[in-house]
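Removed: one protein chain of the complex. Kept in place: all other protein chains.
Chains: A and B, in written order; residue numbering restarts at 1 for each.
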Amino acid sequence: MIYREAGQFKTSYGADQMIFPILQDRIFVILAVVAAYLVPLIANEYWLQAVLIPFLILSLAAIGLNLLTGYAGQLSLGTGGFMAVGGYMTYKITTAFPDLNVLIAVLLAGLIAALVGLVFGIPSLRIKGFYLAVATLAAQFFILWLFNKVGWFVNYSPSGTITAPPRTLLGIMVTGPEATAPVRYLIVLTFLAFFALAAKNLVRGRIGRSWMAIRDMDIAAEIIGIRPYQTKLLAFAISSFYCGVAGGLYVFCYLGSAETEAFDIALSFSVLFMIIIGGLGSILGSILGAAFITMVPIFLTNAPPLIGLSMPIDLQKHIEVMLFGSLIVFFLIVEPRGIARLWQIAKEKFRLWPFPY
Amino acid sequence: MTQKARQIGDTLLKVEGVSLTFGGVKALTDVSFEIREHEVLAIIGPNGAGKSSMLNVINGFYHPQEGAITYKGETRKQMRPYAAAKSGIARTFQNIALFKGMSTLDNIMTGRLLKMHCNFLLQALYLGPAREEELRHRASVEHIIDFLEIQSIRRTPVGRLPYGLQKRVELGRALAAEPDLLLLDEPMAGMNVEEKEDMCRFILDVNDEFGTTIALIEHDMSVVMDISDRVVVLDYGRKIADGSPDEVRANPEVIEAYLGIRHN
Partner (left out) sequence: MEILYAFFVAPFVDMASDPIFFSEVVIGGVLTGIMYSLVALGFVLIFKASGVFNFSQGVMVLFAALTLVGLMEHGVPVWLALILTVMVMIALAFAVEWIMLRRLVNQEEIVLFMSTIGLSFVLQGFGETVWGSNVKLLDVGIPNESFEVGGILLNEFDLFAAASGALMVTVLAVFFHYTRMGRALRAVADDHQAALAVGIPLKTIWIMVWSVAGMVGLVAGIMWGAKSGVQFSLSLIALKALPVLILGGFTSVPGAIVGGLIIGVGEKIAEIYWGPLVGGAIENWFAYMLALVFLLFRPQGLFGEKIIERV
């Protein structure tokens, strides 16, 4: 009954083009964002560090991949590689210029990741679909190998590990071992909020439409005057920028220190899972999918002890993997268009409730 | 015959000696004709006569091995689809080629993409010029939506629309580009009588109101004879007739092609 749009008349195209044309949605979103900023007041260290921070960072990466795969239709399995570029480049930049604001270093690293993405996007001009997906694996493996083999990237540290140095922002420690979880949480949240909005703006305008046109029917898109090369390459660049920024935050605000294993193919797959489960071609879906994929393993790990079941650790690990796989299959069968679609259906229902028509 | 206020002008596009082959198959052989400004030209012929291939050549999707095309005074052997679109050629397709994942509104908005120029940074922020540009084009797209009477399906994903409406949306997308030359590939295929009448009306209105030059492929002879100023007939990749509807109707070769009298 509360969720009604009756009586809200749009009198300009501007009003009709808003992201949330319905008043209740706007209120809900504003409340949700405010609530997200208040979370550190109630959440403990464990929740922030082990659940929420990785969730937010991976949401950002998922948005990046969704721009490329969900909107522009170019399947990529190289997300981990592009995130690694962000992580390692942030490290290089901030150790080379210690006085530079570390957040700017993250953004610059994102730009470098965008360039790398551009290079690995070139094959998309000739190849499509799964062929392209395999080509992006080249990015994944080559980039990690490079960071492993070339000492310059890790400042010749013998262990090959990069460690986030302590950096401050407005006098507050934001990275390094001294930085508290709430501070890091707020930084990551701000990044996500800003870039999620930017992504939404991109996809509802000219660029988003040309991406979707290429995705839905590339030949027709070309004939109505969309240049496929530029459009696809832009998608690769912007997507990799998002992944790069997420990678920088992953090292500096979440892991603290990392080796290339942190960015291996498993990471690429889990980000891909996020957007499939969440919903291809949906910004909100990317975030919901990231929530699902980060929360489920935590739930599966904690659930058996809760109901008084105890079993050997490795057995539990195997069962966890199995359940995770089953859940994914289950989800794909129930709603191949993802959680975002379920959310939309629920909203439609709620709009009419309690009257059936 | 409808009475038309507009004046048929000079040659807009001239096809000269175009031949197109795929491997050993000859799709078009030495075809020449011209399209004049503001006219409605119909290209007819039996199945496989090379009509669609002809349109594909005109808007740069196929590259003919021989011959040249002169458009707006500029002669070229071939062009990229992008360049064709930019110089004002828009088209619809025989098998609807809409973007199925997008709404009607978004589909028609893609027709305006060539006229939108804001860079992605401004768009990401949805500030000033980007917002203003978006709204300006939205307004002109709404004009087309009104013209085609599809207001009620504005937000519907086109994949869910019935065939006839999809054809209409596709026309909308082509119109959104404000083309000088509009190519329609069987705009009335698979429609019932009412839908056909609607479509005819839209085509004539476009031609009348905006002065758009139209080249269309159609199988329904009564429609062709009704709405076109001139007719070009293709058979087995060759042009066998070219002239006013009445002339073409009387042409013995055309009759032969349509009645299926044996060749040679």
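Here is the rule we use: a contact is a pair of C-beta atoms (placed from the backbone, for glycine too) under 8 Å apart; a residue touches a chain by one contact, two chains touch by 3 or more.
What you are looking at is a predicted structure, and each value in this text was computed from that prediction instead of being measured.
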item: Which of A:F28, A:Y46, A:W145 or A:F299 contacts the chain that the document leaves out; value: A:W145
item: Sole contact to the chain not displayed, among A:F97, A:F194, A:Y229 or A:F269; value: A:F269
item: Candidate in contact with the missing chain, chosen from A:P98, A:G129 or A:P166; value: A:G129
item: Which of B:N56, B:T110 or B:Q166 contacts the chain that the document leaves out; value: B:N56
item: Missing-partner contacts on subunit A, residue numbers; value: 69, 75, 122-123, 126-127, 129-131, 134-135, 137-138, 141-142, 144-145, 148-150, 219-220, 223, 265, 269, 272-273, 276, 280, 314-315, 318-329, 332-333, 336
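By our rule, only the chains that are shown with their structure count from here on.
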item: Subunit B residues within the subunit A interface of the complex; value: 59, 61, 81-82, 84-86, 90-91, 93, 97-102, 106, 109-111, 113-114, 116, 118, 120, 123-126, 130-131, 133-135, 138-139, 142, 173-174, 177
item: Complex contacts: residues of subunit A adjacent to subunit B; value: 12-14, 16-17, 198-199, 201-202, 205-207, 209-210, 212-213, 215-217, 219-227, 234, 238, 281
